[in-house]
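Read the structure below first, then the notes.
Missing here: one protein chain of the complex. Every other protein chain is in place.
We call the chains A and B, going by the order they appear; numbering starts again at 1 in every chain.
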Amino acid sequence: MGQSIMYGIISVIICVAYFTLIDHVFMDMQGLDYWYLFRK
Amino acid sequence: MKALMSIGALVGVVGLLLLVGMIFDVIPSNTVRLVEGYMPFQMLLEFTCYVAGFAGLSYMASSIGMAIPRFWQGIGFWAFVLLYLKFRVYPPIPFSVRAMYGTVSLVAVFMWVSANEEDWKEFKRPIMNVLDASSGTNKLLRYAYLILLPIIIGGFSFNAMVPKSEEPIELRTVHPAPPASTKVHGKTFVLQTSQNPYRVNPEGKYDQEFTNANIVEQGMGRLMKPNANPWDEKNEGYLKYVREGGEIFFQNCHFCHGDNLNGRGLHAFAFNPIPANFTDPGTIAQLQETFIFWRVSKGGIGLPNEGFPWASVMPPWEQHLTVDEIWKVVLFEYWHTGYYPRTWD
Partner (left out) sequence: MGRVTRKNLFSIMALCAMVGLLLLPIVMALPSPATGEEAPTADGAKKDGDKVEKGRDVYYKTEGIVVGAPAPKTMDGPRDYPRYNFESRVLLWFANQQHLYYGSFVLAVPIFCMVIEFMGVMTKDKALAKRYDQLAYDFIKISLTAYSLTAILGGILIFTFLTLYPAFFGYLSSIFRPVMHIYALMFVAESGTLYVYYYGWDKMKEGFLKWIHLSMSVILNVIGTLLMMLANSWIGFMMSPAGVDEQGRFLGNIWHVIHTALWNPLNVHRLLGNMAFGGGVVAAYAAYKFLASKTDEDRAHYDWMGYIAMALGVAFLIPLPFAGYWLMREVYAYRQQMGITLMGGLLAWLFIIQATMIGILFLSTNYYLWQAMGRMRGAEKYQRYIKYLVFLLACGYLVFITPHTMVMTPAELKAMGGQQHPVLGNYGVMSAKNGGINVIITTTVLSFVWYMRGNKVSTVSWAKFGNIFMGVFFACAYINIIWLAIYGYYIPANVRVGLSVPQVATTLSCLFFMFALNSVMMKGAKQMGPIEWGKISVRSQYALIMLATAFTWMMGLMGYIRSSVRLFWHVNEIMRDNSPWAYTHTTGFAANMISFNVLFFWLSILFVFWLGSLAAKKAPVEAKAGVPGSVPQPAGSH
């Protein structure tokens, strides 16, 4: 059980990082700002 | 797991009670408010909660030995969707859309009950029982269907054929394609490339980023920047033009389009359809500024063929306002609603 939670946490970290990266990079590629709403 | 399911069941019961209350008009459907600005997600979220609730309910029912048969689960869920759309969501959804949703959910229910062979057999069993007349009641039911089905179908046909005195449905194109260019007060504006001359930064240059930062926060009515107040007398540039646009708006437009720009002005309900609601994300928010400029200048009478049935009584404002005034009003409309004009780069 403890191992599963550990794996789960690692996966969440990887996935969240990955998708945030995707969002940022692909917006950046188009010359747009993904963080538009938060920068203000 | 059990605790989770009990919570689910509780949610399901409460939700169902609320819905039943709304159906019988005991509880008005806006008791649980649909919050402006979050409504679409709220609806989907509510829907998800219901589904989770039903999962919990069905789990609890089967754990106390009173499992609901698959057949009734399916039928019940479909009935729930129809009732939810009819009685929960306000203002009422037009029938055409409810019919679409109903069909899709019927298909979804079918996909669910027939996803694997056992479920499908279980689902079919009550139908098969009636068709085979496996017991006395079923035999009776079969006779009842034999008589009722033709009557119901006949009723539908009768209803379809009987002449009605309803107004015909209008497929109105609200935003018809604009012309490539438009001529206002002798000057030609190319819609794809023209810019609002008042959308400028303090240096007097066209600057969308700057002006976007100084508008009202969308749906909230607060100023995006607390010190960006157009009524400040010392303003120069963008905010000054917004104020001037506002003055023009309240002298000319607000009688119909409303003081909140939501299309519910003093005279609004004399018209059918009522004037455009600028706070709706489907109007000015998705159009280019030049589109609004063209529509305002040319009015309902200047709609192209495509705008059939030209259901707009807006006067061609070029006969009353100057080009500059029209641009300023457009500027104000975007400022007040908190939307940005659409751009193509």
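Everything that follows uses one rule, which is that contacts are C-beta pairs under 8 Å (C-beta built on N, C-alpha and C of every residue); 3 or more make two chains touch, one makes a residue touch a chain.
These figures come from a predicted structure and were not determined experimentally.
Contacts of the undisplayed chain with the visible chains, over the whole complex, involve A, B.
Summary of contacts with the chain left out: across B:6, B:138, B:195 or B:212, the touching residue is B:212. Which of B:14, B:67, B:131 or B:177 touches the hidden chain is settled by the complete complex: it is B:177. Where chain B meets the omitted chain, the residues involved are 34, 36, 39-41, 43-44, 47-48, 51, 89, 91-97, 100-101, 104-105, 107-108, 111-112, 114-117, 120, 166-167, 169-180, 191-192, 208, 212, 218, 263-264, 272-274, 276-277, 280-283, 285-286, 288, 306, 339-345. Counting the whole complex, the residues of chain A in touch with the unshown chain are 3-4, 7-8, 10-12, 14-16, 18-19, 22-23, 26-27, 29-30, 32-34, 36-37.
Definition applied: only the chains that are shown with their structure count from here on.
Mean C-alpha positions place chain A and chain B at a centre distance of 31 Å.
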